[in-house]
Every structure is written in structure tokens, then in C-alpha cells.
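The complex is shown incomplete by one protein chain, all other protein chains being positioned as in the whole.
As written, the chain order gives the labels A, B and C, with residue 1 at the start of each chain.
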Amino acid sequence: METIPVEHGLILAGILFCLGLIGVLTRRNIVFVLMSLEVMLNASGLAFIVAATRWGHAEGQVMFLMILTLAAAEVAVGLGLIIQMFRRYQTVDISVLSEMKG
Amino acid sequence: MLELIWLLPTFPLLGFLALVLTGGTLPKQIAGPIGAGSIGLSFAVAALIAMEFIGSGEDYFVYEAWTWMSVGSFSPGFTFYLDGLSTVMMLVITGVGFLIHLYATGYMADDPSFARFFSYMNLFVAAMLMLVLGDNLVLLYLGWEGVGLCSYLLIGFWYTNPANGYAARKAFVVTRIGDTSMAIGLFLLFAQLGTLNIQDLMHAAEGEWEVGSGYAVAAALLLLGGAVGKSAQLPLQTWLPDAMAGPTPISALIHAATMVTAGVYLIARTHILFELAPSVQLLVAWIGLATLLISGFTAMTQSDIKRVLAYSTVSQIGYMFLGLGVGAWSASVFHLMTHAFFKALLFLASGTVILSLHHEQNIFKMGALRKVLPVSFASFLIGSLALTAFPFTSGYFSKDEILLGALAVEGVGTWLWLGGLIGAFFTGIYTFRLFFIVFFGESNVKHHVDKEVGGWHMNGPLIILMILALVGGFIHVPVEAVFSHGEAHDEHHVSGLIHGIMIAVPLIGIGISYLFFMSKTFSVEKLMASGMAQSLHKFWLGGWGFDTLYNTLFVNPFLFLARINRKDLIDRFYALIVALSQAANGMIVRTQTGSLRWYALTLVAGLVFIVTLGALL
Amino acid sequence: MTITAADIYLLLPLLLVTGTVVVAMTAIGIKRDYTSAAIITITGLLLSAIAAAVLMPGTNQQVTPLLIIDQYSLFFTVVTCASAMFIAILSYPYLLALDDNREEYYLLLGVASVGAVVMVSSNHFVSAILGLETMSMSLYGMVAYTVHSKSAAQHPLEASVKYLVLSAAASGILLFGMALVYAQTGTLAFSSLIDLSDSSPGDLGNGFTVLALLMITAGIGFKLSLAPFHIWTPDVYEGSPLPATTYLATIGKVAMFVILLRFMEASEALAFEGILTVLSLIAVASILAGNLLALMQENLKRLLAYSSIAHMGYILIAIIASYYAEGRIGIEAVTFYLLAYLIMSLGTFGVASMVSDSSKEYDSVDDYKGLFWRQPVLAAIFTAMMLSLAGIPLTVGFIGKFYLFFAGVEGALWMLLAAMVIGSGIGLYYYLRVIYRMLEPAPESGAFNRSEQTASAFAVVSVLFVLLLVLGVYPAPVIDLIEAISAYI
Partner (left out) sequence: MITLFYLAGAIAVISTAAVIVQTNIVHALLYLILSLLAVAVVFYVLGAPFAAALEAIVYAGAILVLFLFVIMMLNLGQHTRDQERSWLSARMFVAPGIMSALLLGQFLNVMSQIDQDMTITRVGVMEVSALLFGPYVLAVELASILLLAGLVSAYHLAKK
């Protein structure tokens, strides 16, 4: 039987998660922001799969499927908003969306 | 029938609401019947309930109208507790209250703020009933503060005169000192015994605290603080004479018959606590004695008809405290009732005098009024006799019981009895001094008085109160069950001599008063000639210098502080809080930049912060 | 485990809400009609509220691993469905004038309610996430619903983008935390983390558990807009159309809190000192930040957003107290306060959405100047709501705050209570400011004079007003009910 240290799997997920976070925080292009969000969600899914492997469960995979669904729906709505935003401002720069403050 | 007890405070409350919600615009023809009628209805219900309750022979009756909320061990509710004590109180409040309301419809007829007056009066009665009928500390406190508020509003009823406003503030501030003490006492009881129900509290206190234990003494002392404030006893007695600034029916209802006796009620209600703290109980007696003597002296020197009566009220409540202090619980409650009759009578009669003389209150500007004001004369005669404890009037029986109770105390009892007797002697002097000066002698009236102000709604209450003041002593106060386990039951056999002395002393007082003010056998002027007598007179007139003392000790330093504080340090402090909040607001608002990337950054920063913190802990 | 007929019966409220969406969608497919979509949704929500109320006595059963149908969840099913119905009624006049497809709004509202019902019945990560995201997904749409309308001067697009991006990031954090918990426990159901950390050989360590729990805390903290994760709240509230704001502020928060409560109780997370400290800090920070931010705020929606941050902080105190205090007083306090918060917020936003509509929102505090002289009844209701939010006696807000306070006292959380007292003091200032503004003389060229009020919307705020008073004066029956249902958590 092959074994992999559980922490390696989780650390991989953690690294991907942090990369996603960096993407969300740095990019001004909203499409990139959305892509980075996908990376974060995917990292969470990976963490679930790793955990499922640790226990030899199928449940973690079920959760992964749910995350997949969630990611798909989020992308659909997000892209809808991007289209709307581009139509109004002719840009994908999220900095234009800072009219409300205080 | 007993379940209808919730109607008692409800009627006055509805009256209050009706008068207030119409904004005081109701005409007198409607506002009067609402104001007095609501109390009348309450009295009718109270009478029926009292009859059924006494007939049932039960010791007490509890009716839970509803529980406000029940959170953990804290469950205040509108629960009414009826026993002998609260029966007496509710009958006095609604009965005497109704008569005074009725009287007031005549007395206040020309006042532009007629409806406002009755709205306050109704609210007062509602609060007072809540106070005496509530079975838990929350209701008790609610009623306690409610009557205080109404008292404040009514003393300052004629608020256009700044002096009235001052009197109202003084009453409010002074009683507030007592209220604070009481509130702390209630918290102490709740915190230590974990229930709000008064009866449960008393039983718990009995079970958990030793006689003379620290908690019992502290709680009893704190409650006593509240009682002396509300009942105008030493050292917080100074507000009551000034409270006479309010309309006379107010003086009769609030500052003679009901509210000022709330302190007596409070101590009687929590008598078990005081029995657990015998030292405090004895203190109650000494406070009562000191108060009755001091105010007795003062009453002899006053020239304002209402102030004389006010000091006599303070003095009579002193008797009640004396009774409480010596464990003559039912005697005190008895005196509370009879006092309500004759003092309300005296106040209302003085109201008629004042009104007939076009708001003249100085007794030296009256005189020879017995022909002109026959009803007032009769009222004053009967009221004064009862007040001086003339044999077989109501006051005689109750005062007698208190003094006998004092005599029964081991050790200091004789002294207390003697002090009370001296007080009774002075009562005779000052009461009949007032009576003789006002109704006999030569007329000093400036304005011509054509006739006595009256009408059935003013004279009717006077006549009923006259009867009560005369025969009220034969009413049996059904409070045995309330005090059953605490009262000194062993009837001391008292010799005829003692009885003779107790009957004779007030009569001697009356006699001396006659010699001074009626027959002029002795001259006041001659007595006053010596310098010492004058300064004594001045001292007594000023109420033993308590006002001056308090002014020097508290008010002036406070004013001084306020003056050097013209720049207002305290207010600066609050301004600082405001400025700090605004500055904090200014800073924190800057975090709301509107930039999405900044928002995301704070989100992650928060995450990093708590994760790091969690790892460090 | 498969679903039996008895389970179906217990799922009736959920099925009814879902069915409502399906029926509404079919109706829209056949013929676009705004009124009928509204009526179908309102009826469906009402029916499911009734169904949940009927099921309530004596029910306590796990239906599949995902959902727990007990009295507590059914109570909140009733509450959320009724609230959703109220919001649906309030939305009707608001959207009437919208020059766009109006019908889908009710589909979104229905789906969001499905999510809310799942959330309040969830004791499992899968259902928690699915419910949460179903609601969020609909809310993205609702927040941006007026995006096409030219006359809508607000910023629905900005609000929706901000909400979506930040909420998705928070979901990512939440999911990662859940994955770590799952790695630790091996089950997706909410379960205790205490037993493991002591003896179990497969234990991943205390630090690991705390890390996982803190990530979940951060995720949930975002959804509840607790400081320091609160920063999105005012912008999203301000930009959204009022009915969407109402949904977000009421049901969105309440359903999330139920999940938090169940998770905290089941996982015994508070037994970890780190979690306890962090939650206490979050509570204090939320109370102070919320109240301070609201202090000078001139936009009513932002003001309410800030005040909701503070209210969430208050409730968190009771959650912390539930760990310290004997008995279930903490849970009861949370439950009661959630109910109180729901009533007050629905009422406040309800009145605001009654004086506004999709073409013009009156969301500046100045717009309410003189409301007392124009519409005394509405102003009186609004005043009562404000006083209740401030916690003045004889309103439900007072009882709620008292309950929280009592729970705090039982738990001896003196510092937190001090924060609550300070916060309430500051709060009084800005709530009263709104009331004073209403009492000022009405400006000549008044911003709004809408005299025609929809009777149904008026009925809704009146019902809320009555509830506010009744629960403030006579809360005993509701407290008894809450005591009974709190035993199920």
C-alpha cells in the first residue's frame, strides 16, 4: 500500500488557497478576481478530498461535488455581473466600483 | 370577586390615560367625573374585595394577573398580594383618595389646568395601589418611584412660581437620596436571596440569616433609608413642609394620608427583616421619637396654616415609626389609618379656609372665623381633637396603643413612652394654638369674607371624614395574621394611673394652649421677651436648623463646586466622551473606503489576525 | 438511509417552499404576470409557515444525515417563512414601477427562502453550505435586481459585485475550515471536537483544531458581518433595493446564526480557550465598531447596517454565555434576541420601503424630516421600531437585551457586558437622532409625499408593530415557548 503524509496534501491545498487569496487581493481586473476565487474554492475542494482519503471516505467527494456546483453557479452569476459592469463602464477594473463609502 | 383585584390600579390608570391622551383638553364637566369617578370605582371594588377577603377568613390571597417575563430566576410579574395590611392600605388609598378627589373637583374648579391635575392624581393613586398590592420588589419599586414622580409633578403643579419648582425639586432630590438607599437594599435582597417575591424573600431571610447578622442589618438599614426619605423622618424630613407648595388636596392625599406613609408600609411589610436586625428596629423607634419631638416643637412656632399641619404630619408619622420600632406593628398601621382620616380632614378643611380667604395662609391674618366658616370650624374641631388624642376620638385609640407598645419594651421602653408623652403634650399645644388663633379671637382678615366656599362635593367629603375621625377608632384593623408571629402579644397589664396620665397629658396641652391663645391669661409676648426664648423660637421656626445645616453642609458646597466649575469640568468630561466617540467615528469611518480590494484585504487581515491570535493563545 | 414517507411528511415545509418556486416558475413560463407570481410566492410561504407550525409539537427527528427536523428548526422555519412572506408583500409595491422583468424577483426570493429553511434545519456541513449558498446565490440576484432600470439611482451593481466577491472569498475560507474539521473528525456532521483531542490516536493536534475552527469563525463572521469582517455590510445594504436589503439584514443573519449556534453547541468549540478569546474580542469589536460607525451616519440604510453589526455583537455575547452559564439561558437569550431583531429590522426596513419605491429610494435620514407631520401613523411605527432597536422598555428590543444581559450575568462576562452597555449608550444617540429628525417641521418642498400606501404593506408593518409591543409587554408565552424549544439545541 502506498502512503502519503496527510500534512503534504493539506499543505498543497493551503498553498493553493493562499495563492488564490493573493490573486483576489492584488488583481484589479475582475475576471482575474473571479478566477482567483475559483482557485480558492478548488483548494478547499482539494482539502476535502485529502481529508476523505485520510478516512477512506466517499463523503469528502460528495462535498467536493457540492463545491463544484457552487463554483459553477458562482461563476455564472459573477460573469453575468461582469458583462453588466462592462456594459456600463466599458472596463473590467473593479476600482470603478467604489462610489459608496463612509 | 377577589380576582377583580387587578381592576384596582386599572381604573385610575385608565382615568390617567383618558385624561392624558386627550391632552388635557377635556372640559371640567367630563374631566372631573373621570378623575374622581375612576377612584370611586376603585373604592367600590376595593370595598367589595375587602368584605369578601375578611369574610373568607383567609390569611392572604395571591392573584397573578400576568408574568411580564420569566428569565432564569428573574420573573417579575403583575402579581397582587392581598393580606390584612394591604387591605387596610388599599381601603385608605381608594376611600380617602376618593373623598379627596371629590373635594378637589370643587377646590380646583377654577384652575385652568384642571384635567392635568386629575391626570396626575389618578396616576398617583394607580402607582400607590401598585406599591401596596404588588407582591414583588419590581412592582413595589415601580409604585415607589411612580408616587415619587407624581409627588414631584404635583408639588410643582403651579410651576409658574419658581418657589414651587424649588420645593418640587427639593422633595425630589431629598426623597431620591432615600430611594437610592432603598434600591440598593432591594438589590442586596435579590442578590442574596435570589427571589423577587416579597413573602418568599422574608421567609428566605428568616431561614438563612441569623438574628443580627450583617446582611440582615445592612438590608434593614438600606430599606430604612428609603422609608425615612419617603415618610419625611429624621434626617430627611426637610422636604415635607416645603411640599405644601402644591394645591391643598395634594397635601391632603399625598403628603398626609397616603404617600408619606409608604415608609411605614414598607417597614411593616418587611417587618420580619427588621426583627432579624433588632438594633435597626430600635433605631426606627429612636428616629420616630426624635422626629416627633423636633417637629412638635417646630409646629408650635409656624404661622402658615399648612406648615403647621405639615409638621404635625411629620410628627404623627414619627409616632408610627415609634410604634414600628417597638414592635407594635398593628398599632402603627392602626395609627396610619386614623391619621389618614383626621389629617385629610384637617387639610381639606384648611383648604376651605384658604380658598374662602382668597388664598391667605398666614394664621395671624385670620381669626374669629367660627361664625363665618361653620363647616371648617366643625371639621377643625373634630380633626384637632382626634389629632391630640382626645379620649374616644380615633386618634386616641391608636396613639394609646403605640404608647402602650413603647412602654412594654424592656429597658428603654419607659423613656420612649415618656418621649411620646411629651410629644402628645406638644401636639395638644400646637394643634389648639392653630385652632384658637384661626377660629377665635379678633378677626385680622383683610379682605371681607362673604361666605364659606363649599358645595356638596366639598362639604360632603368633609362630613364623611368628620365621622371617620370621630369613630374611626372603633374600626378593627384586620392585620393580626400579618404580624402574627412577631407581635408582642402578652397584654401588659397597665395600671389605671398610666391610663390616666395618657389621657391627661394632651388635655393639659390643650389647656395650656387655651390659657395662652384663647383666654390670654398668659402672654406669648411676655414669654418671647427674653433673648433666649427668641432665639429658641427662631431655631424652632426654622425647623431646628436642618435646612440651614443641609444648606451649609451639602447645598452650598455643591453650589460652590458648581461655581468654580463654571467652565464645567463634569460637562467637559461628557464633552470629551462625545469628542472621543466622534473622533473614533471619524477614524473608523475612514476604513469604509468603498474600495473592494481594501475590503478584501481587511477580510483577510482579520482572518490572519484571529488565526495568529488563536495560535498564540 | 433512504427517505421514507414519514420523512417526506416532516420535510413538508421545505417541500412547500420549493414547490412554490416550481409553481411560480411554471406560471411565469406560461404567462408573465407580476401579480400572480407575487400571489403564488406569498401563498406558498404562508402555507409552509403554517405547515411548520402544525408539525412543531413533539417533532424531533433527523431526516437523512443532512437535516434535523426538531422543534427548534421548525420554530425558525415558521419565523423565516413568515418573514419571507412579509418581505414578499413589502416588495410588491416597491417593484411595481420597475421597467424590467419583475417576475423573477419572486423566484429568487422563493429560492432564497429554500436556502434559509435548509440553513435553520442544518446540522451537517453539506446542508449548511448548500443552504447558505442557495440563499447567497439568490441574494446576488436580488441585490442587483434593479441593475437595468435607468431610474434606479442606486448602486445595485456595485453592491452585488462587492457582495459576490467577498462572500465567495468568505465561503472559500469557511469551506477550507470545514475541510480541516472533517480531516480531524472524519464526519461531515456537526460533532464534538473535544473527545478527539484527548485520546484518539488519529488526532491531528489541538492547534490544528483551533486553526480549523478559527477559519470557520472567520467565514461565519463574514456572513454575520461581525467585526473585523463587517466592512462589506454598509455598501451592500446601501446599494441594494430595499426589499433585498431587508432580506439580507433579517433572514440572512438569523438563519446564519442558527447554524452558528448549532455548530458551537455540537462542536463544543468554546471549550478551546483560543476560540473563546477570539469570539469575545469579535463581540466587543462588533459592538464598538458598529455603534461608532453608525454615530454620525446620515444614510439610513448604512446606519441600519452599522447598527446590525452591533446587534450581531450583542447576540454573540449570549453564545459565549451559553458556555459559561448554567442551563440553557444563553441559547434562550440568543433565540429570543434573534426573534426580536427580526421583528425590529423587518419593521424598520418595512417602513423605509413603504416610503420608497424602485424609482426613488428615500434612504437619507434627512428624507424622514417631518415624517410625523405628514404620516403620523407610519412615523409612530417607525419611532417604535427605533426605540426597540435602542432597547427602550416596553418594546421587544428591551426584553431581548435584558435577556442577553441576564445570560451575560449568569456567565459572569463582565467585560462583554460593559461593552454592551457602552454600545447601547452610543446606540441611543443615533436612534434618537432619527426620531428627532422625524419630529422636525416638514420641509416645504418635501422629498416625499407619497400618500397612497398599499394596504397590504401597511398591514405588514402594523402586524410587526403589534408584535413589537405585545412581546415587549407580555413576552411570557413566547419565552415559555423558547425555553421549550431551546432544549433541542
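Heads up, the rule we're going with is that a residue touches a chain if its C-beta (ideal position, glycine included) is under 8 Å from a C-beta of that chain, and two chains touch if they have at least 3 such contacts.
Predicted model only: the values in this text are computed from it and were never measured.
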Touch partners, limited to displayed chains, of the chain removed from view: A, B, C
Sole residue of C:Asn123, C:Ser138 or C:Ser322 that reaches the chain not shown, by the stated touch rule: C:Ser138
Chain B residues that touch the omitted chain in the full complex: 601, 604-605, 607-608, 611-612, 615
Sites on chain C contacted by the missing partner chain, in the whole complex: 1-3, 18, 21, 63-67, 101, 104, 107-108, 111-112, 114-115, 118, 126-127, 130-131, 133-134, 137-138, 140-141, 144-145, 147-148, 160, 202, 204-205, 207-208, 211
Touch residues of chain A, complete complex, unshown partner: 1-12, 14-16, 18-23, 25-29, 31-32, 34-36, 38-39, 42, 45-46, 49-50, 52-54, 56-62, 64-66, 68-77, 79-84, 86, 92-93
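Keep in mind that, in the parts below, only the chains that are shown with their structure count from here on.
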Chain pair showing more contacts of the two, A-C and A-B: A-C
Centroid spacing, where centroids are CA-atom means, of chain B and chain C in whole angstrom: 50
Distance between chain centroids, defined by C-alpha means - chain A, chain C (Å): 26
Geometric centre distance via CA averages, chain B-chain A, whole Å: 73
Residues of chain A engaged with two or more neighbouring chains: 21, 24, 94, 97-102
For chain C, residues that touch 2 or more chains besides their own: 161-162, 165, 169, 173, 234-235
For the chain B and chain C complex, residues of the former touching the latter: 66-72, 74, 77, 581-582, 584-586, 588-589, 591-592, 594, 596, 599-600, 602-607, 609-611, 613-615, 617
List of chain A residues in touch with chain C within their complex: 6, 10, 13, 17, 20-21, 24, 30, 33-34, 37, 40-41, 43-45, 47-48, 50-52, 54-55, 57, 59-60, 62-63, 66-67, 70, 73-74, 77-78, 81, 84-85, 88, 94, 97-102
Chain C to chain A touching residues, read off their complex: 125-126, 129-130, 133, 137, 140-141, 144, 147, 155, 157-162, 164-165, 168-169, 171-173, 175-176, 178-180, 182-183, 186-188, 204, 234-235, 238-239, 297, 299, 302
